[in-house]
Every structure is written in C-alpha cells, then in structure tokens.
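These notes are about the structure you will find just below.
We show some of the complex, not the whole, and keep each chain where it was.
Think of it as A and B in the order they're written, each chain with its own count starting at 1.
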Amino acid sequence: MEQAAKPKLIDESGRRLDGRGPTDLRPLKVEVGVLEKSDGSAYIELGKTKVFAAVYGPKEAHPKHLAVPDRAILNCRYHMTSFSTDERKTLGMTRREIELSKVIREALESVVFLEEFPRSAIDVFIEVVQADGGTRTAGLTAASLALADAGIPMRELIAAVAVGKVDGTIILDPSDIEDKHGEADMPVGIAPRSNTMVLLQLNGKMTKDELKKGLELAQIGIQNIYQAQCEVLKKKYGVSMTEV
Amino acid sequence: MSFLPIKERSFAVRIMNDKIYKLLQQGKRIDERSPYDFRKITIQTNVVEKANGSALVSMGGTRILTGIKVELGTPYSDRPNEGIFSVNAELLPLASKSFEPGPPDERGIELARVVDRCIREGKSIDLERLCLVPGKMVYILYVDIYVLDYDGNYFDPSVMSAMAALATCTIPKYSATGERIEGEYMKVPIRDIPLSVTIGIIKDKLLVDPCSVEENSLDTSIVIGMDSTSNIVAMHKNSPGHIPLSLMESIINVAEEQIGKIRAQFMEAVRIGQEGR
C-alpha cells in the first residue's frame, strides 16, 4: 500500500499520456434517442468517459406539495454505476453525486422555459457508466441534449467541458489520471449563444492568468462539443437548434 | 413492507388479457412473435473497461448492463473456505417512468436475489477456488446489475448479462499475503452456465419472455433457471395469480426447449468476448 507516485503528465514534446496535445479534446461520440422508454435521451462518450442521460416529463409533480404554481420544477439525479470508477463506488448516492446533481440541475434550470409548464415536473437522470474525467460536464452536455430530444423548450443548448492544469500547463478535457495528479480541474458549462456560463467550479489552484487562459480554452472545446450536439439533433430532427 | 403496486387492472387490461389469449389460441403474439419465442437478443461484453468484467444485453426493448468488480476481503464466518459472490440490482429511473430514484425497492431486491439464486445457489460458481487463505482472505465478486431500459421481463436478460460478464471477467491474482501479482490474471471458476426463461400464463396458455404490455395483462408468471443439462436450478413465481398444477409439466418442457435455443447464441457471444480480452 504505497502512495502512487505522480507520473509525468506532459512529456518534452508537449504530448500528454494519451498522446494528445494540451488543447485537444478526446474522441467524442454523441447520440440522441438511445433509450426507448424515456421521453428524451442521449449518450456521450468522451474517451473512456461514458454517460447516459434520460428525461421524463413534463408530467404531474409528485408528491403534489412540491408543485409550484407558476412553473415546472426540475429534478436532476447524477449517478454513477458502482463499476464506473477504479475503486468500486459504494451503492447509494455519495456526497459528491449529491453536489453534482445540484450544480447540473441549476445549470439546466438556467436555460429551460420552466414557466411554460406550471405545476409540472421534469425529471433528468444522468447515469455515468464509466468515469474517466469530465463526467459532470459530459453529463450536463448529455442532459441538455436529452431535454432537446424530449421536446422541452429551451432558450438554448448547453455544452460543457473541463479544463485542467497539469505540470504547469493549462489543458483541455483532463482524463482521470490528469485530474488526480494535476494541479487544478475546472468544469465549465456554457450556453454558447449567449456566451454565458451556467456551470463553473474550480478544484485546485490557479493564478488569475491561468484562470483566464483556462476559460478561453474551455470556450474552444465547447464550440466543438456544441457542433457535435447540433449535428446529431439535425440528423435526427432535420433541423439545427440554431434555427429554432 | 410489501404493498400492491398500482397496476392497471381496469377494463382496458382485461381486454388486453383477452386479446393476448385469443392470439395465443392462434399461436400468435401482439408483437408478431410465436408464443414461445424470446425477443431479439444482443450480447456485448467488455463494455466498461474499468470493470473486471461487464456485459450489455438487450432483449427486445429491455437493456441490462452488468459490471463486476473484484476485491479482497474476509469470508463469511460460516463459509471460511469460499469466496464471496454478491449480486445487486438497480432499476434505474432512466429505464422506465415506473422506476424511482433511491435505494433498491422490493423489485430490485427480488431481481438481485433471483439472479443470485440462478447462479450462486445453483452452484454454478466454484466459490472454493476463490479462497486465498481460509477464514482470512478471499476474493469478493461484486456483480452489479443495472436496468437501463425496461420493456418487460428484466429477469432473463439480467441472468444472461451477469453470466456474460462472469464468463469474460478477468480477476487479478493476489498472493496469500494479499500482494497483487503483477500481470497475472485468472478467470471466474464457472462450473456451468445457468440461463433463465420467464413464462407468462393466461388460463391454459403459456408465452415466453413477456414484453411490458403482455406483462401487465398476464394471469401470472414464473421465472425458471436451468443449467446446461436441463436441471432446474431456480424457480420464482414473480407476480400474483394462480398456476394450475396441471400446467407445470408443459411449463418445464417449454423452459427446457427455449433455454436450449438461446444457449447457443450466448456461448458464441461469450467466446467472442473472451477472445477480445
């Protein structure tokens, strides 16, 4: 039982452990409508990070005393399978999962037209099948797609990605090992059309300049993810979100 | 406390029950299958790299993901020479509007226990070979089943998914001192491959692998697990209603025949999965 030594995360030529350059995203796979029984669903793969999202609703709020007269309530659960992580995750919701459920819910609330469905509830379920870094941002990205797939009206889509700092370099889309041994991890969720952040967290330490650089890098990554989201919706619905 | 799920028993359900029965009399089903056919089955293994074994099984619109994590631990005090085989099942709320977030309810617990009954209680795993130091250190296999999409009958694809994950699982080897032996792996000591079939009953007619519309309209149903030589390794009547004693012989015969049919497909998928590792 020894403390794992920190591996070198960026080599002399600026390559990361998996061969990427600092500003490269991992291979991205985006699908919608992947689960039969839900009203909307999506699947995101970002390297080995694999996440499902499903949406049920709008439907009657239950229990009824949670209903709100002037809008829908939005429920969100971010959950990981027990085998998604290196060490087996205990069954049941961890404190981390509870926190992430909250920040993802709040990000989604920022764009959904909740006021169109008074007294209703919209349920968003995110299931992390494998966690290799960036699960909350992948989850938010997938949830946003699943809401679109369910036909829930939104001001705009959300795309999200994490940036990190490893071996002194600001990098895009850190993997699990980069996150664990790096100096900082900053998940960012952006509503690209309004150029505003709907999710923002930072774990670890950055200078003001690094933070600025990190946010710029996040925007670049998010543009790529947003493209992929739009394409997959266009493919299924024959119309791009930007035209909605 | 177990309570009656709010299942539609309305007029509409009785009509559907009638309709399914009439189709069965003509050897038909609502989804074009023959009475004793399973829905289309797909089996993918090694779908989650961080798990020691994993499998994603679809049976029609029902989809089950199983992952296995292996750890070292202390054996049960009344089974000092045996590894631990622990099955858990979660009916994810993604899968159906009838599943709620939270700890497994009685249906999730029932599912886990039926899978366990088919596999562990049917002695299909040689647990003694998962013992490192009797009474002190054994391998623990956590078999965690997630229902991802639910269109009826989660029992049979869950047993299949658990068996596929087990058959393609690689266990890191440890020495008797609990040290990881770098680069060495072993397989799960499987004695036999049990599979299950869920048989629905309406009056005197049987049907195999009910989809959700059928499930809601049956008189009752039973899950039957069988090993490769057609021994019955588990039974579990899983809904209210009556099974006429006179029907048991045909039930067992149908089970034997249909499990035989899906076994070949299962073995082929596992063979591919094992080579893939």
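In this text, a residue touches a chain if its C-beta (ideal position, glycine included) is under 8 Å from a C-beta of that chain, and two chains touch if they have at least 3 such contacts.
On a predicted model such as this, the values are computed, not experimentally measured, just so you know.
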Quiz prompt | Full-complex stoichiometry, written in the displayed chain labels | solution = A x3, B x3
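By definition in this document, only the chains that are shown with their structure count from here on.
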Quiz item: How many angstrom lie between the CA centroids of subunit A and subunit B, rounded to a whole number?
Solution: 32
Quiz item: Taking the complex as given, what residues does subunit B use to touch subunit A?
Solution: 47-51, 54, 61, 63, 65, 67-69, 71, 88, 90, 92-97, 101, 103, 142, 144, 146, 148-151
Quiz item: For subunit A, which residues count as touching subunit B in their complex?
Solution: 35-38, 41, 48, 50, 52-54, 56, 59, 77, 79, 81-86, 88, 91-92, 123, 125, 127, 129-132
